[in-house]
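Complex shown without one protein chain; remaining protein chains in place.
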């Protein structure tokens, strides 16, 4: 069995945003030498997500509006988590809707993707450095 | 390490619906010859889900009503994604709630399931052919 682990660094200037990390994941898969296996991609921070969907800016706007409706940032005092001095309780909720991780099949040395699948980092409490783990296992 | 990859084709006549794909996944696991490992099952399309829950029609009705409340299809012009000519923005939202994929343990050559676990394909923008990837790895 082969394994390769890499940590991507993300640092968004805004509180929220989406970043397409497919090229980085593809590079790690290629460098791993794995032909048949799986790759795990996960946020290492609990106020961020990794998910797969469309690279279309209108949709990203829709996600932003929708998540803010499901789990509003303000008023921050509606959340007991924010009594600890944080203001990011909503980020922990939004991240559960969008998910922590994706697992993608590696077939013939490539990400085994459908026609529109792209891997995104979803930031819900940015303006600081965070990491994404990429782990490939297989043969 | 052994690996086996298969692509299931789904074509629902309706916009939305749920299909129990457990028998197909079980067959792929058996044909893989893997005794100890994992199987990944994921939608290859970004307006569909794969998830595990109960095979009970009342619950599926409840999911339909609930998802339509969380992310309504109409009016379609409430979503910027639909400015591209699509009318399926709600499908991309619903799929995030229900999830893209499941990973199931394979133990002693079988799906290692709890008493009621069944694998479902969740369609949110049907009336066309879509695919589900099944990948088994292990030994």
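For reference, chains read A and B in written order, and residue numbers begin at 1 within each chain.
We adopt the following convention: a residue touches a chain if its C-beta (ideal position, glycine included) is under 8 Å from a C-beta of that chain, and two chains touch if they have at least 3 such contacts.
Note that this is a predicted model, so its numbers are computed, not measured.
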| item | value |
| --- | --- |
| Residue of B:63, B:79 or B:124 touching the missing chain in the full complex | B:63 |
| Of A:20, A:57 or A:96, the one touching the omitted chain in the full complex | A:96 |
| Contact set of chain B toward the excluded chain (per top definition) | 1, 36-38, 51-54, 56-59, 61-63, 66, 70, 97-99, 102-105, 107, 112-117, 137-139 |
| Residue ranges of chain A at the interface with the undisplayed chain | 1, 3, 5, 38, 40, 42-46, 70-71, 79-84, 89, 92-93, 95-97, 99-101, 103, 131, 133, 135, 137 |
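Methods note: only the chains that are shown with their structure count from here on.
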| item | value |
| --- | --- |
| CA centroid of chain A to CA centroid of chain B, Å | 20 |
